[in-house]
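What you see is part of a larger complex, with each chain still in position.
When the chains are written out, they are named A and B in that same order, and each has its own residue count from 1.
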Amino acid sequence: MIRAALDTLGPAYLESRRASAVEPGAVCLFGAPYDGTTSFRPGARLGPTALRLASVGLEDYSPRQDRALEDVTLLDLGDLELSFGVPAPVVAAVKALTAEILAGSGLPLMLGGEHSVTPGAVAAVADLHPDLVVVQLDAHADLRPDYLGERNSHACAMRRCLDILPREAVLQLGIRSGTREEFAELRQSGRGIYPREADLRAALDALGDRPIYLTVDLDVFDPAFMPGTGTPEPGGIDWPTFARLLDALRGRRLVGADVVELAPQLDASGISAVLAAKVVREIILALG
Amino acid sequence: MIRAALDTLGPAYLESRRASAVEPGAVCLFGAPYDGTTSFRPGARLGPTALRLASVGLEDYSPRQDRALEDVTLLDLGDLELSFGVPAPVVAAVKALTAEILAGSGLPLMLGGEHSVTPGAVAAVADLHPDLVVVQLDAHADLRPDYLGERNSHACAMRRCLDILPREAVLQLGIRSGTREEFAELRQSGRGIYPREADLRAALDALGDRPIYLTVDLDVFDPAFMPGTGTPEPGGIDWPTFARLLDALRGRRLVGADVVELAPQLDASGISAVLAAKVVREIILALG
């Protein structure tokens, strides 16, 4: 109803910003509030707004990186207005905006929404960088060919990435839930990396200096730290582990990222949104 | 994971029940846990399970109707297993099961899910009863031709019913939210009925002894009574008003019904699910 104040969160703002706003080297944040294929507990569509609001309680300065938001160019392009229900046009819209950001030499940083939006962004980045490496932090393998007949389901996000990237180029960290078939593939491929800084460094070193896209499904964190997510899975990582994994990525060629699966209404305490916002801050500072 | 205990809520149970279970005259309850096109707050997919669990706290006996569940034949066919995302196959699955129930001379009673499932049930009932009258209790007109391009959206539920039924056959009670165009149509058609027993009786009497399908979007209730729904709208009806409207329908040819848009996780107090269960009990006793 009240549009004026929410322009920045909507399409009009987005339109007006797009042409002029994307600056070379700028981190270009945008939301993809879609949760149409969520199979367990919906609500990830509310993630981007909750994350922005929760960010108010955080400082701009990162002691770990000794770097503050004032040191980077950050543009918030607002949220995509996405159709409900059918996922294919959603993936297409994500790909289009990502391509636009890349065309302006910006660095895309997408806030989900469920994981099914990731293949759209990866497709756009891979068009520009055919030797792209994707680093996935996640509790779930997301390697199903389809889920109840839907190929664009969140449960197939990495399978869709593997449609366009070779198996070796997709590193999967933190996976602790999947089918027997998914784990067999993970083990055989050697791309199920232990979520430890040294193991990630080793895997990346072996791949050489290739551009990297980071996708963080927030359920990689233990549910104690991230209760507000659609499919919590006990046994996840904590903040220090995440911070060390990010250390392993810093100084490499990070060309884009996303942070998905925050379902804030499942966590009335708000700590999930705060954690997501801190993840985003650290990624902004590592990207920019 | 634990399938054995949930058989009755799933497809295996449904399959095994279908052939034998539908008895002539039986009220055949089933869930349609879909919320893929919800535009504001998702969660209606969790409605059927919450409603069944909340029903434990209610008596089987209705003082108003002086009738108890033991006086009717009630079959619970469990929940449809529905694809996520795309709504068209959902509507088709609802239509198929409703047709099957009708083929066995049962009385379908569907638990939503969002309102977009209703056109599937209405289509099946209208195939059998071409002179069908639909009585809608709802806060929203749901008369949009499409919503963000999706014709099967919950915001288009009654428009889809009007694709197969004449304008005069769709009575809309409790509507208090819509576009200027929707209200213009409501006023011009004379089918926006005041939610008062006498007005409903008069409208039904004018239509003669035609079969009736009742669709209850639970947001017809004021949010005070029904906080757990996706699009709450202040100014709704209360329980006595609902009970009197149902009085106006009893003794007529009720041939099917649905109760939709319970989003239980939005209401931690649980009163929404209890109210929904009481609505369902009264409809079972009126139908059976």
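Quick note on the criterion: a contact is a pair of C-beta atoms (placed from the backbone, for glycine too) under 8 Å apart; a residue touches a chain by one contact, two chains touch by 3 or more.
The shown structure was predicted, so the numbers you read here are calculated from the model rather than taken from an experiment.
Here 2 of the identical protein chains are placed; the entire complex in the file holds 6 of them.
The rule we apply is simple: only the chains that are shown with their structure count from here on.
With centres set at the average Cα position, the gap from subunit A to subunit B is 38 Å. Interface residues of subunit B, counted against subunit A in their complex, comprise 35-39, 41-43, 45, 81, 83-87, 147-150, 152-153, 265-266.
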